[in-house]
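Not every chain is included here, but those present sit where they belong.
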Amino acid sequence: MKIAIFPGSFDPFTIGHYSVVTRALSFVDEVVIAIGVNDAKKTLFPLDKRIEIINKTFVHEPRIRVESYDSLTVDFAKEINATIILRGIRSIADFEYEKTVADANRRLSGIDTILLFTEPQHSFISSTVVRDILRYDKDVKCFLPPNVSIDDLKI
Amino acid sequence: MKIAIFPGSFDPFTIGHYSVVTRALSFVDEVVIAIGVNDAKKTLFPLDKRIEIINKTFVHEPRIRVESYDSLTVDFAKEINATIILRGIRSIADFEYEKTVADANRRLSGIDTILLFTEPQHSFISSTVVRDILRYDKDVKCFLPPNVSIDDLKI
């Protein structure tokens, strides 16, 4: 059984993340969405809320689940028997960041990273954009996974 | 069974290609290296030679084989039951080119593309570099797959 780990902070989980994870099911058996918990990094949504949104998104998809971790990504990958790290890339900036992290992870653990391109219509969507728009109480429904509503984001 | 297609012109097949294909075996069952035949494009090595080199490279790996095709990549992918397109990326220029092709392929056929980063020590190796160096009869052994020798390149 091939398990992929999809690490991130998901603050919050967007339709872009949703698309990457869903498409990955065509070549892996299971995806574990892994929320990195890092005390130094402030998030808008508390961990519980972020987990709740992801659980709601994939309530009918048993091959996708969510976990949180506070360790090196490659160590947590081993703990859950993941043999691949999955990441989405939208841009050049993503490319360079992901390449650095992937090279370091391969060197530290031998675990490889596979990339999926974000779909063109989602290329400008990120958790940061969602948070920026939420600041002004604007509707972000079109940036969220299909079965998540604005109300689900309420803290 | 998951089959990935790894399309390219492989003029010639390098240690960089070798690394990508070999690493892909950790998440797919079979890789078909597919040599696109395009009359408009001149190659240094004839098709037969390019096939021979790849066959020699993977003589002991039954999960990897080579084919040639003269059609759209996604049409050939369907013909061989591949459900994923596999590509390696080294650079920003690769990223942009691959993104365009991957988006077009997804739109035309629904078939997705997955990317593996080239390993850092191979990041400057390409078929073009190998051909440039060969022009001056210099040794390119370190740019070739492990069990391919300079003599194997002789036309």
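As written, the chain order gives the labels A and B, with residue 1 at the start of each chain.
Here, a residue touches a chain if its C-beta (ideal position, glycine included) is under 8 Å from a C-beta of that chain, and two chains touch if they have at least 3 such contacts.
Everything numeric here is computed off the predicted structure, so don't read it as measured data.
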Oligomeric state of the whole complex, in copies, if 2 are shown: 6
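Here is the rule we go by: only the chains that are shown with their structure count from here on.
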Relative orientation of copies chain A and chain B, as a Cα rotation angle in degrees, nearest 5: 180
Approximate Å spacing (C-alpha centroids) for the pair chain A, chain B: 30
Touch list for chain B against partner chain A, complex: 2, 4, 23, 26-28, 83-84, 89, 92, 95-96, 98-99, 102-103, 106, 112-117, 119-120
